[in-house]
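Take a look at chain A:
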Amino acid sequence: SELDAFKGEKGVLRIAGGTAHIPVMKEVAKRIMKMNSDIQITIAGGGSGAGIKQVGEGLVDIGNSGRKPTDEEISKYNLSMYKWAIDGVGTVVHPSNPVKALSGEQLKGIYAGKIVNWNELGGEDRPINIYTRDNASGTRDVFWKKALGKGDISEKANFVASNGAMKAAVTNNPYAIGYVSVGYMDETVAPIALDGVIPTLKTVQSGEYMVARGLFSNTKGEYTGLAKKLITYLLSPEGQKIVSDMGFIPVN
Partner candidate 1 sequence: MQNPIKIKIRHLYFYYKTRTILENINIDIHANTITSITGPSGQGKSSFLTILNRLCHNMDGARVDGQVTIDFGNGFEDIFQKNYALPELRKRVGMVFQAPNPLPVSIYKNVTFPLKLAGKKNKDSIREKVKNALEHAFLWDEVKDRLSDDARLLSGGQQQRLCLARSLVLDPQVLLLDEPTSSLDETSVQVIEELLARLKNRCTIIMVSHYMDQVKRVADQQFILRDRQLKPG
Partner candidate 2 sequence: MMSQHLPDRLLSVFSWLCALVLTAGVSIIIGFLILKGGRSLNLDLIFADTRPWDAILLKRQVFGGLFPAIAGTFLLILLSVGIALPLGLCAGIYLAEYASSKARNVFGFIVDLLAGIPSIVVGLFGFSITIFLHHFYNSRIYPCLLISALSLAFLVLPYIIKTTQGAIDRIPLLTRLTAPGLGATKLQNVVLVLLPLALSDIVSGVVLAIGRCAEDTAVIMLTGVVATAGVPKSLFSSFEALPFYIYYTASEYTGPAELVKGYGAALILLLICSMLFVFAHLIKRLIDRRAGIMM
């Protein structure tokens, strides 16, 4: 199989950054390490910002990001980018929430703290609990730019540290609103149709749902060694199968 490329290799491969990437990375790492236990792959989160920064500083071999690194970042660190999936960022609420669709204005109003109660939107008479991510997050970056139009985010918003944490927070709180990578969505959270478009793999792929982005793996300079092999594997049919199994849209 395509894992044969890893035969006879040994060493450590460090991966950090975007949390949207983690399920795919974990699966890939598991397959590689099962095949060849001389290879050790470590995976940390931190967010896209941390991923770009750490790979730039040489602290990790692969830095993942859920947004395209800025031109400044690329030139400063001499980054090479490898995009291996397409993903969207969708607004989610608790499945029990009767609110299923919002207009762009409403969403901005909610996040700016101007709409504070679900009953203003046809829901229960309970305060809206906003969840957001910190600035290192690529998911936040995309959501802020493409869904909120760089609008304000209320100071009252609760902060969580990853895509997984966002999903867990919304799952547990019937009055929550948050945003996650489309790949993370399942029946424990309910997607919100934005301006009439429900964020799903299909609408993202078709371009109908606008809040979309690529998932990147970045290396400092051209990729080499284990990093090269891992990214090549990701882009191979077998790797792309994993990508789609995990709920993302393969690039090839």
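Some notes on this structure:
Assume a contact is a pair of C-beta atoms (placed from the backbone, for glycine too) under 8 Å apart; a residue touches a chain by one contact, two chains touch by 3 or more; residues count from 1.
Per the selection procedure, all candidates are chains of the complex that A comes from, given by their letters.
Bear in mind that the values here come from a model prediction, so they are computed numbers and not experimental data.
In the assembled complex, chain A touches candidate 2, while the other choices in 1 or 2 stay out of touch. Within the complex, the chain A residues that touch candidate 2 are 12, 14, 16, 19, 22-23, 26, 29-30, 33-34, 37, 40-45, 57-60, 160-165, 167-169, 184, 186, 188.
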